[in-house]
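As you look at this complex, bear in mind that one protein chain is not there, while each of the others sits in place.
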Amino acid sequence: MEIFPQQASTFAPHVDALYGFLIAVTAFFSLLIGTLVVVFAIRYRRRSPDEVAKDVHESAVLEVVWTVIPLGLVLVMFFWGASVYFRITRPPADALDVYVTGKQWMWKIQHTDGHREMNELHVPVGRPVRLTMASEDVIHSFFVPAFRFKRDVVPGRFSIAWFEATLPGKYHLFCAEYCGTRHSGMIGWVYAMKPSDYQAWLAGGVAGETLAAAGAKRFQEHACNTCHAEQAGARGPSLNGLFGKQVRLQGGQTIVADEGYIRESIVNPQAKLVEGYPPIMPTFQGLISEEGLLQLIAYIKSLSPPAAPGAAAAAAAPAERKPVKP
Amino acid sequence: MSDDSTHGHPTLSAYFGVFAALMLLTALTVWAAFQHLGIWNTPVALAIAVTKAILVALIFMHLRYSARLTAIVVVASVAWLAILILITASDYLTRSWVPIYQR
Amino acid sequence: MAEAARALAHEGPPELQHHFENLAAQKEAVSLGMWAFLVTEVLFFGGMFTAYVIYRESYRAAFEGASNLLDIRLGAFNTAVLILSSLTMALAVRAASLGDRRRIVPFLSLTMLLGTVFLGVKVVEYAQKFEHHEVPGPHFLVPHGLPPQSEMFFSLYFCMTGLHALHMIIGIGLLTWLVRRARRGDFSERYNSPVEMVGLYWHFVDIVWIFLFPLLYLLGRHTL
Partner (left out) sequence: MSTPAVSPPGAARAHRVNYLNERYGVASWLLTVDHKRIAILYLIGVTFFFAIGGIYASLIRLELLTPAGDVFQSETYNKLFTGHGVMMIFFFMIPGIPGVLGNFLVPLMIGAKDVAFPRLNLLSWYLFAIGGLTALWAVVHGGVDTGWTFYTPYSTVYSNSWVVVTAVGIFIAGFSSILTGLNFLVTIHTMRAPGMSWMRMPLFCWGMYATAIIQILGTPVIAITLLLVAAERLFHLGIFDPAQGGDPVLFQHLFWFYSHPAVYIMVLPALAVISELVTAFARKPIYGYKFIAGSSVAIAVLSFLVWGHHMFVSGQSVYAGLVFSVLSFMVAIPSAIKVFNWTATLYKGSVSYQTPMLYALGFIGLFTLGGLTGLFLAAIGIDVHVTDTYFVVAHFHYIMVGGTIMGYLGGLHYWWPKISGKLYPEYWSRVSAWVIFLGFNLTFFPQFILGYLGMPRRYHAYPEEFQVLNVFSTAGASILGVGYLIPLVYFFWSMRYGKDAADNPWGATGLEWQTASPPPTENFAETPVVTGKPYDYATVAEAALG
């Protein structure tokens, strides 16, 4: 019987180290309290029915000591836990992009090169993988225990998270947020593969058009290009090279054009208006599926200058990339 | 709670004064709403509303003449409302602080 | 000890409940209880105010546009009516505490009347919203030129004013009960806490409206 999950990602050793520390603290205090309770209960057991204990003088020093020591310990735990968390929340820039859609009760995966998977995810080891996740219905949660990785997929927005597998193998993928009748059937496998095997897998399947190409098609379908045209005097701002850049908004605020911003600009265009453009864009809420949105994002990302180590560029040449410690 | 603290009462003129002030403030807040105050429209409207609420509480509800415990209860309600709204809002305000896309 | 024994003997007035030592203690308990109840009311409305704050920041244009569709004249009129009713309520409480029995009933009745006027105006406003398909749900039509999130504004508008109106209805019910008791001559200089407690409740409902009016009716007037 296993009592400890496999360590198969860069997060796992960090999470497990903190876990070990907390287990040590827990064991120490449980044993301390347990021993004291048992020893006192036996040593000071009542010897005659009407025996009464004498009052023990209270010590303010003792109260301070057992307030301050736990306080110090929990602060150590907090900073340690926060540092692990920061690692988990910041995707490195050169990660491999994968797009995930959750729906009752399956995981749909799209790779940038056009590969699609269902309840399965193939990733290379030694390479950060950045998931952009959306839900078509209720809240799901993408959970890979071997990676110590979990992220809720909340409808109405993108959930962005990342991991880097370290050990080739086949690992459980669970939905961890209760999502309805067949919640426990919303499971699958993550295959972490050696880079060479991963290349072989990429070459093997039928890829179809790339995700960006699919997004470009939707861009035409929804007539986005009539306003977001690449010419002077266009009614909407240009999208070329937009992704990842600072955008100046009306009122002087600036914001980085990330996936969340672009999504919001499609479904709720009035929320953040680019300086110099009138609020004329209609909302596309409910008109574009979650998968379609992800494709549009992939397309808009692909419009960014190839010089930047963007996701699309990196996907083209994975073998040349040096492993980067997050 | 001492007896005289609960038995104080505002005078008639205090009641009518507060009533007049409330009416004036209502007119003021309507007038202010039509002015272009930039980001200040909402703060001004809220400041007027808070002033009106304080007047009602202090005079109409006799808070000014009540025991300290009552004041503590009122402060607690406002404090907890602030906790609910401000901490929830802090989540929304800081969501974009961590860049999830780095270039 | 002797004091305690005397208290137990219970020679208090009929309004004194058996488990209190005297009327002052009873009044203190009732007053604290009422204020604590109002705390729960603050947080009860607080949940909706939180939702309002979050969505208003997210959908500013929709909220300002939708707010302008409310009838500011009716809103302002109702605000004035409610403030006036608070005054009459305060005067009723004053009359009760002075033992001025002749004035309690008129002031209470006036308060009830003003509360009914408020609700009547609210009915007119709601009816308009139904006519214009501005009631959220399957029959909602996004108002011309507004983002679809204006539906969220109306959702919150109906929840907040609806809950407020429910409190008004309960308040009028309580006033009816007070009028009956006042007619019977229950209240005196010595015993009047029911009037005072309903007064606190009524003023609280007034305060809620004092916030609802600018937050719902006055959001986007400067954009017109």
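Order of writing sets the chain letters: A, B and C. Residues in each chain are counted from 1.
In the analysis below, a residue touches a chain if its C-beta (ideal position, glycine included) is under 8 Å from a C-beta of that chain, and two chains touch if they have at least 3 such contacts.
Model, not experiment: these values are computed from the prediction.
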item: Chains still shown that are in contact with the chain withheld from the display; value: A, B, C
item: Candidates A:5, A:92, A:169 or A:205 - the one touching the absent chain; value: A:5
item: Selected from A:175, A:193 or A:216 as touching the chain missing from the view; value: A:175
item: Contacting the left-out chain in the complete assembly, out of C:99, C:137 or C:173; value: C:137
item: Contact footprint on chain B, counting only the chain that is left out; value: 69, 76-77, 80, 83-84, 87-88, 90-95, 97-98
item: Missing-chain contacts mapped onto chain C; value: 1, 3-5, 7-8, 17-20, 25, 28-29, 32-33, 36-37, 39-48, 50-51, 54-55, 58-59, 136-138, 148-149, 151-152, 155-156, 158-159
item: Positions on chain A contacted by the hidden chain, ascending; value: 1-5, 14-15, 18-19, 22, 25-26, 29-30, 33-34, 36-37, 40-41, 44-47, 50-56, 58, 62-63, 66-67, 70-71, 74-75, 77-78, 80-89, 104, 137-139, 141, 143, 145-146, 148-152, 154-157, 159, 172, 174-185, 187, 268, 285-286
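Basically, only the chains that are shown with their structure count from here on.
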item: Cα-centroid distance, chain A relative to chain B, in whole angstrom; value: 40
item: Multi-chain contact residues (two or more partners), chain C; value: 58
item: Contact footprint of chain C on chain A as seen in their complex; value: 268-271, 279, 283, 285
item: Complex contact set, residues of chain C against chain B; value: 24, 27-28, 31-32, 35-36, 38-39, 42-43, 46-47, 49-50, 53-54, 57-58, 72, 76, 79-80, 83-84, 86-87, 89-91, 94, 97, 199-200, 203-204, 206-207, 210-211, 213-215, 218-219, 221-222, 224
item: In the complex, chain B residues that touch chain C; value: 1, 3, 6, 9, 12, 15-16, 18-19, 22-23, 26, 29-30, 33-37, 41-42, 45-46, 48-49, 52-53, 56-57, 59-61, 66-67, 69-70, 73-74, 76-78, 80-81, 84-85, 88-89, 92
